[in-house]
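Before we start, here is the structure in question, set down as structure tokens.
Excluded from the complex is one protein chain; the other protein chains are retained at their positions.
All chains are identified by letter, namely A and B, in their written order; residue positions are counted from 1 within each chain.
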Amino acid sequence: MKIKQTVRVILTLVALAGFVLTACTATPTAAPTTAPTQAPAKTDAPTAAPTAAPTSTPVNLTIICRCVVGGTGSNSAQWMLDYVIPKFQDEMRAQGRDVTVDLVSFGGSDEELKARYALDLKAGTGNDIMAFDGFWVPEFAEGGLIQPLETVVGPTYADWEGWSHIPVSVQQLLTYKDQLYGIAAGTDARVIWYRKDIFKEVGLPENWQPTSWEELLDAARTIKAAKPDVTPLQINAGTAMGEATTLQGWYMVMLGTGTNIFDFKTNKYPVSGQPLLDALNFYKTVYIDEKLGDARLQLLADGRDRSFLSFRDAKTAMLVEGDWFWRSVLAKGGSAELADRDALVGWAKMPAMAPGKGINGQDFVTASGGTGFILNPNTKSPAEAWDLLAFMNSKEALDYFQTLEPRMRSRDDVAVPNDTVMTAIAKEMLPLTSIRPSDAAYSKTVSPEIQLMTERIVSGEMTPEEAMAAYAAAVTAAVGADRVEVAAP
Amino acid sequence: MEQKRPLLSTKTGLVFLLPALFFVILFLIFPFVWIILVSFTNESLTGTGALNPQNVGLANYSGLFDFKTWMMRGNFGNSLIVTLQFVFGSAMIGQVGLGLSLAIAFYRRKGFIREFVNTLVILAWIIPDVVVAFSWIAFLDRDFGTLNAILSAIGLGRPDWQLELSLLSIIIFNTWRGAAFSMLLFSSALETIPPSYLETAEVVGATFWQKLRDILLPLMRGHILTVLILITLWTFNTFSPFLITAGGPSFKTDLVSIFTYRTAFRFYEFGQGGAIAVVVMLINFALALVYLGMLRKQAVE
Partner (left out) sequence: MKKTRKFLSNLGYYVFVAFVIAFFGIPLIWLVVTPFNSQATLALEFPSQPTLDNFRQVFENKFAVQALAKNNLILAVGTMIGITFIATLTAYALSRARIPGRNFLSYTLILFSSVVTGTAAMVPIFLIISKMGLIDSHLGVILVFIGGFLPSAIFIMRDFVDGIPRSYEESAMVAGARPLNILGDVVLPLVRPGMMVIAIWAFVQSWGAFLVPFILLRSPDKMPASTAIYSFYTEAGTPNIRLVAAYSLLYALPVVILYLLVNWRYGFRFFGGIKR
């Protein structure tokens, strides 16, 4: 019948249209439109030195970060709105350039921000300056989503005065394959935070410093015996806490056995051996055997927040966390604000398994991460964007930021005011620190596998040997057998 | 199916269908084909798979079904088992069972109680996901939640819903959330049953259960099956429990939709994500075929 035939034709066309559309648009998932090799058209050097090169076209720049006034990262948002944007616009106007800046306040989670970046960069758009966590750089760079400063700005980027004030190790936070992608905002370190009031109550020294795992565990045991309803020690594990597990938990323990997650000398990942077993057994001791930690907090989705509140309420005695815990969470306005923080909270360095057994023969260990801002390769105004980025990291801008939120900044000429704890941590811990590998496989596979491995121990699902075997298998499958080190336990 | 003379010429009908076709091609067919094609590659959004996606054949599929590891928590096999339990408990027994009970309980009753209950059940359905999830997190909290406050008051202690009973928690939650739809469908289906059937039964002295078993259920069998198909498919793919448990603790509530989310959104592995979506689609298809087969059989009777 003629009608049936027409219908058949139409349905075929519909299906064809679907396929054609797919074929047309499936290919752009290859290289995104990043062609920032256009050298900045303006000849002004990307430093703060005023160059009279008036631009005729108005330029609008946008900065995006996880910062909302009155919410997440409020201090950063405040800094942008009160200082960076108005002062930069003034400076541009003084140079006869028409540049306006807008802040995009992102209120979602870190994971959501990362997803948004990935999609935007893939589509060839995105905001000019993006707040970026250091350990995202490798996978974005490898995926061709971001480009080095040299490509986006041109060789003049190296003329910035700030580089000489930022230690190379900190610069490396936003580096991949020896190329810089942005400027690191600051770094951090991890220590053991403990409640001085609980320690006093159970007879432990107020200025406490363990020198080995045994001493750490002994302190925990003392607390447990004297105050059974207080959780003595909390050290991160499990998938719910994400990267916080790897950096605040696993790294702190693992480094104490003398091995790193990633061997920088051989460029390989150690995936089995006695050091891993020792670290896993430490977790097992704390969470399963002696119940010195609350496994529940490590398994619940919002466990991390609960652990903060628990510490604030003196229900947890020791918490291994970053300095961010002190300056942002316990501080005034933080999510677990503790009124008498300075008097009630002390900090101690995380000991190695035994003196001298830590990485590089150290007695104490810590790990550092860091965030910063990168330049979007899709920016329409690379020269102005670079000027803004450099301005944000000038001594004056960072000094102002310190008045809002004192923390370890990237520049060595920016001190940490008014906070003896932060100054002390910066001084004592940074020389001892280890950083994460600059490798896409780390953030994509290795870190999640570490989280999974610790979760299996803490939930009692596997023995240390089994968990280690699963870890070894997964990492080997991801990076290849020639990039892993296998040592017999 | 009765043979009716069409009121619309097929041509006009097709014209009317054009807007829908536009949307269907663009937002259903195209993504579907894309997903199938991408499932044969190692495409990802970041990392090496982003610049040079390679065709990997069936590698993504065999990775899902690697029988040595797939039952480990966090892998596909575990996800499937969790989802099957979830669908069985919250869709088949929960939503359909509760919806049916509600429809039957209020059959031919009017008045304030009926309206009130109706409204409550529907409110549970229409309030936004985020709000409902938040309320349930508060409700289920071991130490502060209302549920445990009630349970401990009547001497049943304080179960740890979020840690030990997490799967049961989301089953109950999903039942609560979705009962309205089947209740509405069954209610209107019941209304089409001529009251004379039941009046006759009443005269003969049939009990409630006899009426249920011999009259109502057989007459509604077609409807029950249809509702079961829809609800099963929807529940299989629902994502809301993520807002309460995030797939945990320790992957005990790792529904297939959450597993897909983690693969495609946390790890940006679209090749693998596509493979999961295709497999899920095939499973859904199989389930639908089973139901449709049962429907056809009952239509013949």
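FYI, a contact is a pair of C-beta atoms (placed from the backbone, for glycine too) under 8 Å apart; a residue touches a chain by one contact, two chains touch by 3 or more.
Because the structure is predicted, anything quoted here is derived from the model rather than measured.
Shown as candidates are B:Ile122, B:Leu168, B:Ala201 or B:Val290; the residue that touches the absent chain is B:Ile122. Within the whole complex, the absent chain has one touching residue among B:Leu45, B:Met72 or B:Val87, and that is B:Leu45.
Touching residues on subunit B toward the chain that is not drawn are 4, 6-10, 12-14, 16-17, 19-20, 23-24, 26-32, 34-35, 38, 45, 101-102, 105, 113, 116-117, 119-131, 134-139, 141, 144-147, 149-150, 176, 184-192, 207-208, 220, 222-223, 226-227, 229-230, 233-234, 236-237, 239, 257, 260-261, 264-265, 270, 273-274, 276-277, 280-281, 284-285, 288, 292, 295. By the touch criterion stated above, the residues of subunit A touching the omitted chain are 3-4, 7, 25, 28-29, 66, 68, 70-74, 104-109, 112, 116, 119-120, 123, 125, 302, 304-305, 308-309, 328-329, 334-336.
In this section, only the chains that are shown with their structure count from here on.
Separating the CA-averaged centres of subunit A and subunit B is a span of 37 Å. Listed in rising order, the residues of subunit B touching subunit A in the complex are 10-11, 14, 21, 24-26, 29-30, 32-34, 37-38, 43-53, 69, 72-74, 160, 162-163, 245-246, 248-251, 265-268.
On the subunit A side of its complex with subunit B, the touching residues are 3, 6-7, 10, 14-15, 17-19, 21-22, 25-26, 29-31, 111, 115, 118-119, 122, 139-140, 142-145, 238-240, 296, 299-301, 440-441, 444, 448, 452, 455-456, 459, 461, 470, 473.
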